[in-house]
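The complex appears here minus one protein chain, its other protein chains still in place.
Moving on to subunit A:
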């Protein structure tokens, strides 16, 4: 990384355009020349990105790893004391691994118990579905009960109609009155007004 600045002079020594192409005399004085150079854009961009990722990525990572290995140190294996249940991260040796186990990763035992629970619930669901199938089969065969085998179709509009009819038969109430009365009917026969 330190010697990157030496690349360009090396490159310039390799590619030496001839004197004629190198010098372009414009409206300047006879001593000033415009040098025709190889493009610097890609080099600058590469060094920019390298320094960016190095400073933001490698340097903090290196510092963290250095601190964990030198200052904190790895754990020592010891027997589990009586009446003590170690936390799930205390089963790992390296401090960074312990950190990940403590704050980032799902615990090993928890994963095991979750799998067990998933199996248990699936077994329960299968048993219930089997029971449903059995009941449906028996209802269909015996035909002595409407409750389970009968599959009612839900008709929201008919239900609404029935509700409205019940409301109308009960009588209109001032609390439930609409803002204005509905218009008098004109079809098929207008009402007699005498």
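Operating definition for what follows: a contact is a pair of C-beta atoms (placed from the backbone, for glycine too) under 8 Å apart; a residue touches a chain by one contact, two chains touch by 3 or more; residues count from 1.
We adopt the following convention: contacts and distances are computed from a predicted model.
Participant: According to UniProt, what is the chain that's been left out of this complex called? Choose from "SIAH-type domain-containing protein", "Gamma-soluble NSF attachment protein", "NADH dehydrogenase [ubiquinone] 1 beta subcomplex subunit 10" or "Dolichyl-phosphate-mannose--protein mannosyltransferase".
Facilitator: UniProt lists the chain that is not shown as "NADH dehydrogenase [ubiquinone] 1 beta subcomplex subunit 10".
Participant: If the missing chain were put back, which residues of subunit A would it touch?
Facilitator: 70-73, 75-80, 86, 90-93, 98, 108, 112, 115-116, 119-120, 122-123
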